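Got a structure here, written out as structure tokens. Questions coming.
As you look at this complex, bear in mind that one protein chain is not there, while each of the others sits in place.
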Amino acid sequence: MTRVLEVGNLRVSFPGENGRRYCPVDGVSFTLDRGETMALVGESGCGKSLTSLALVRLIPPPGRVDPKSVIHLGDTDVMALQGEGLRRIRGRRVGMIFQDPMTSLNPVFTAGDQIGEAIRAHFPVSRAEARERSLRLLQEVGIPDAAARLDAYPHQLSGGMRQRVMIAIALAAEPEILVADEPTTALDVTVQAQILEVLDRLRASRGMAVLLITHDLGIVAGRADRVAVMYAGQIVEEAPTPELFARPSHPYTQGLFASVPRIHGPVKRLTPIAGSVPPPADWPAGCRFRPRCPKAFDKCTQAPPPLVVGPQHDMRCWLAEGGQ
Amino acid sequence: MTVLLEPLRRAWRTPRGRAGALVLLVIAAAAIFSPPFLQDPLAQPDPVEGANLGPSAAHLFGTDQLSRDVLSRVATGARISLAVAAIAVGLSITIGALVGLVAGYWGGYVDAALMRLVDGALAIPRLFILLLVLAMSDRVPVWLLVVLIGATGWLGTSRIIRGEVLRLREESYVRAAEALGASRRRVILRHLLPNTLGPLLVAATLGVGDVILLEAGLSFLGLGVQPPAPSWGGMILDAREVLVTAPWAGLFPGIAIVLTVLSANLLGDAVRDAVDPRGA
Partner (left out) sequence: MRRWLLRRTAQAVVTLAIALVLIFVLMRLAPGDPLARLSEDRPLPAAQVAALRARFGLDRSIREQFGTFIGGLARGDLGISIEYGRPVTSLMAERLPATLLLGGTVLLLNFTAGVWLGVGQAKRRGGAVDRSLTVLSLAGYAMPSFWLGLVLAWLVGVKWHLLPAAGMEDPLLGPAGRPLARAADIGRHLILPALTLSVVSIAATMRYQRTAMLEVLRLPYIVTARAKGLGERAVTWHHAWRNAFFPVLTLFGLWLPLLVTGSVFVESVFAWPGLGSLAVTAVGYRDYPLLMGTSLLVAVVVVCGSLLTDLAYAVLDPRVRLS
């Protein structure tokens, strides 16, 4: 298994009031191997989207990736890259799909233009050749009547088709990693399944590694090889998918599973996780999940728990020491 | 009242708003209170020897070609310019609000007719409308000048207010009032008007700068405030003859215009951001 991505101690900071800096991504580490799919799961505001943007250093100013972060794409040290070097890895080594295809596509250019542009940014081909390749990409992502759609504008396409165009754009430069940030959240339920199926197929045929970012546990099952659960800027639990689903260990993960409504059997009440995700300014000292945790004890207020790497599970919780 | 005070208060908190408001207040205060302490703006003490003198202790801004003290003329001119601006703008936003409210609420033919009229009038730049009326007239008294300037400045405001009314008309509290049988007049006065005060305030503050420039321009063409009453535009016109020998005669009134318009625009900008934060 070749390692295509290695992320160590990734920290993204933003300036807040009074000159302080907050870190919505605070010490995230994970790896990705060729052909592997990893899911990054968490509620909105936990820092998962920022994590994905940080991989190619697309954090919008005044945000910053902490220079001590480690991001290695194979042999390439992303933190050491500047200008042209960064441009070359974007799209070519890492392809990105974003959440809302309506606003993520430029309204004044055709689908073909936008795909062709992604190709020509990295390969020295003619416009005609780029157009050919774009056509093939559109067919590959399963767009019917691809030739006509090549010259369509985003507002002329349905939500599902737009997202397929976005996937085509992400794949255009033949990257080794595909980052999909909530790829189905903005789509109708019926379309969601189609898009996920397209992603599966492409991943298999191209042998890519996929980082799937989502808040929906349902998408993860059967698709991801491993799952990392994020909360308040940190990974709180990481395990292979079957293991996580069978034995969720972190109280937050347990809460996530518990809050998914079950259709089988009688249900009296839903069991949400109490409270809501606090903004970085309001993170408590000690464990960040403590205010919402049903299993908190005094150690949880004193110090933030470290990530304990176990044989099957990685977990960030004081309960881990007790071997829960 | 709070509808008006709130944006002003918020605008005051921004550096732009505060700078604009302060400068404007200083200028207004100077215009109102300083002339009694200054020399007579109409006096020509020594047309032979005292003309075209540069800035000195006796005449801080120098004298013009008729030996009149420039500083006192600038200060007195401020009175006229600010008064004209305030009243004309008041007139403009009143007419604009009225037309906008009626057009927006009545809709139908009334709306179509009014807006076609507004479009046609907007095709003629405001200056030209005033040229057409003023050029053919006798020496126009200042009050009539103010009325004319005010009567030409409501077009844009009426469009904005109409837009607001069209939007507000769909709001639930308006529909509720109508369902309860409130008369059209009551709906307009009680529900629509208060919500248009914000955009009106913006139109007013930004309009002040426009009127000052317009009035100065008209005076420069000899059509505005008539001599010997001092006006900034008129002073610049007179200074044209002695541009080389006495540049200060034209420089200072111009600077006065720039400062006043700039501060009015700064304040207007800040108020606009306070009323509609989306556009920041």
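Order of writing sets the labels: A and B. Residues in every chain begin at 1.
Just so it is clear, a residue touches a chain if its C-beta (ideal position, glycine included) is under 8 Å from a C-beta of that chain, and two chains touch if they have at least 3 such contacts.
Keep in mind the model is a prediction, meaning the values are calculated, not measured.
Undergrad: For a quick check of understanding: of A:R3, A:H72 or A:R92, which residue touches the chain that isn't displayed?
TA: A:R92
Undergrad: Quick one: say which of B:L66, B:I87 or B:L131 touches the chain that got left out.
TA: Hidden-chain contact among the options goes to B:L131.
Undergrad: Please output the residues of chain A touching the missing chain, sorted low to high.
TA: Residues of chain A in contact with the hidden chain: 53, 56, 58, 60, 84, 87-92, 95-96, 98, 100, 103-109, 117-118, 121-122, 153, 155-156, 166, 169, 172-173.
Undergrad: For the chain that got dropped from the picture, name the residues of chain B it touches.
TA: 116-117, 119-129, 131-138, 209, 213, 216-217, 220-223, 233, 236, 239-240, 243-244, 247, 250-251, 253-254, 257-259, 261-262, 265-266, 279
Definition applied: only the chains that are shown with their structure count from here on.
Undergrad: Please compute the C-alpha centroid of chain A, do the same for chain B, then give the distance between them in whole Å.
TA: 55
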